[in-house]
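Before anything else, here's the structure in question.
One chain of protein is taken out of this complex; the other chains stay put.
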Amino acid sequence: MFESVGLHHYLVVGLILFCFGLFCVLTRRNAIGVLMGVELILNAANINFIAFSRYSAGSYDGHVFSIFVIMLAAAEAAIGLAIVLSIYRRAKSIDVNELQGLHW
Amino acid sequence: MENILTYMTFIPLLGMFAVLALPRDNYNLIRWTALGFTIPGLIMAIWLYANFDRTTAGMQFMVRYEWIPRYNIQYIMGIDGLSVTMVLLTGLLCPICLLASFNIEKAVKGYFALFLLLNAGMMGVFCSLDFFLFYIFWEVMLLPMYFLIGIWGGPRREYAAIKFFLYTLLGSVLMLIAMLALYFHNDPHTFDMLVLMEQSGTYSRVFQTWAWIGLFIGFAIKIPAFPFHTWLPDAHVEAPTAISVILAGVLLKMGTYGILRLCYPVLPLATQDMAFWALAVLGTWNIVYGALCAMAQTDMKKLVAYSSISHMGYVMLGMATLTPQGINGAILQMFNHGTVTAMLFLLVGVVYDRAHHRDINGFGGLASVMPTYTGIMAIAFFAAMGLPGLSAFISEVLVLIGAWQYSKPLTIIAATAVILTAGYMLWMLQRVWLGPVNEKYADMEDVTTRELVTLIPLAIIVMILGVYPHAVLDLINPTLLALNETVLNATPAVAQLVAP
Partner (left out) sequence: MTAAHGHEIVTHTSNLLRWIPLLPLIGAAINFLVGSRIQRKMGRGAVAGLATAMPAMSFVLVVMSFLQLKGYPTDERIIIDHVWKWIHIGTLNADIAFQFDPLSAVMCLVITGIGSLIHVYSHGYMDDEPAAWRFFALLNLFMFAMLCLVLGDNLLMMFLGWEGVGLCSWGLIGFWFSEMANARAGNKAFIVNRVGDFGFTLGVFLLFWTLDSHGAGTVVFRELANSVHLIANDQLWGTTVATVVTLFLFVGATGKSAQIPLYVWLPDAMAGPTPVSALIHAATMVTAGVYMIARMNFLFDMAPFTGQVITTIGALTAFFAATIGLAQNDIKKVLAYSTVSQLGYMFIGVGVGAYAAGVFHLVTHAFFKACLFLGSGSIIHAMHHEQDMRNMGGLKNYMPRTYWTFLIATIAIAGIPPLAGFFSKDEILWKAFNYNPAIWAVGFAAAGMTAFYMFRLVFMTFFGECRADHHTVEHLHESSGFMTWPLVILAVGSVFAGFLGVPAALGGSNMFEQWLEPVMAHSAHGGGHDVHGGHHNLTLEYGLMAGSVLFAMCGIFLAHLMYNRKSINPDGIAQIAGGRLHTLIYNKYYIDEIYQVVWVDGSLGLAKMLSWFDKNVVDGIVNGAASVTKLVSFINGRIDLHVVDGLVNKTASLVHGVGGAVRRIQTGSINAYLYVIVIVVTAVLFARTW
């Protein structure tokens, strides 16, 4: 009855994490919050990569990709935070609903 | 020192990047750095002068690298007796002009960077032996000149700069067409000037004539020959002093240099046909017309500009004669005009810096106020008049001697300029330097040390070449005699080579 942990479990965890991330991105008004959501989404993708890698035929592609994604996430966070910081300096706000200067 | 010519050309270019990397506000650092990058050119010019083989007519210090093999474009540099004087002149005038530019206060960094680019371009034109490379340098030089006149010039600088640019560009286009015609005429296609010269016997007379006209108009604009000369007075009047010096001292020579480098050896048959009307008659007209126009000017720089037109006429007349005297005189005149006119422009610049105008009638009695300045000025003026014992006399008399053998009427007309030149030079001297002191300028400062450093070397050269012209003549004579022979002995190809 106690089924061993399989691929589906991992995918469900990944899906849940992705949904949290997406929810965070869509609802947060604070730009830093949005960025954190993006991190969650990326990590959800990482879980999927590792899981697929573990349960497929012995290739390490998934591991490699996840390491890439971690690096990408780090870079994205750094640049993203820097942009947020300079937006804050200019606009004195990081509320994404107020930052609508890029429209027509 | 195998690559000496390459160094001479590209060290100023390095200097340009170095200057660009410097902080914008440290004027003195920029100035001295720029000067530092022109000094190697001068040193290498002196080295070249010492090590130049005076017995051969061939190319020396040659280097040859593949550049764009697909189109058979090579990087060839080398000098012979024809170009060595121009390389020396460029090497000499660039540091002097740079020093004379130290009073530029506007956008200093840009000025000196452009100046160094100009220096590289000029050196490249005189050294390159691949037509394509030659053309590139020719155009490279145009760009900084445009900005140097257009940004740092006088009130009508934009007009003058655009006029200069368009005029020269027109010439360049014609030159480009002639260049491509020559390129495609040879099989295998080549831009190598030495090959073009060797193959000159295979070009038909008609082809030569058209190519000659194309090249000639391109070069005549630079000389500048009547009627393509009107850009010159405007450019001179508007350009800052040092740029005027470069313009008159080096850039004008490129026209006559180009004719001798390309039209003469590559298109000798056409040269035989065209020399009389295009060079001798036009040159004589230049001499007299320039002198008379100079007489009517009231702007000092404009007067000197027209005198340049007059003096460059001697070069054209001399080279047209195809006599040893005439052609040697022509090259020597190019060199001497470079030094003498450089002095004249520097001297005018000295007054302009102090009085901020150049109206000949607006001065008077400066000789009492600035005695040292007047002494140097007298050397330059009398040299320009062709006084024996000073350099320009030798070249003018050689040109006229050669011309006499070639055409007596033209010589007589050209020789009247001896009187006219004395007329306008002395008249200007009288109105500006002699007579009662103009109270407005009664306490004008005499030449400063910096100005003396720019003037004295030129004055010394002018005096030495007056009594020992062989210092230059020995360099150029073998090459020019060979060039003469090439043109005089050229005969139409008897039978065109046809592939079986």
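A and B label the chains in the order they appear, each numbered from 1.
Convention: contacts are C-beta pairs under 8 Å (C-beta built on N, C-alpha and C of every residue); 3 or more make two chains touch, one makes a residue touch a chain.
No experiment lies behind these values; they were computed from the predicted model shown.
Touch with the chain that is not drawn comes from one residue among B:T256, B:T411 or B:T479, which is B:T411. Looking at B:M1, B:A21, B:I68 or B:V467, the residue that reaches the missing chain in the full complex is B:V467. Taking the complete complex into account, residues 163, 166-167, 226-227, 229-231, 289, 292-297, 323-325, 328-329, 365, 367-368, 371, 375, 382, 387-389, 393-394, 397-398, 400-401, 404-405, 408, 411-412, 415-416, 418-420, 422-424, 426-427, 429-430, 433-437, 467-470, 473, 477 of chain B touch the chain not shown. In the full complex, the hidden chain is touched by chain A at residues 22, 25-26, 34, 96-97, 99-104.
Methods note: only the chains that are shown with their structure count from here on.
Between chain A and chain B, the centres computed from C-alpha atoms are 69 Å apart.
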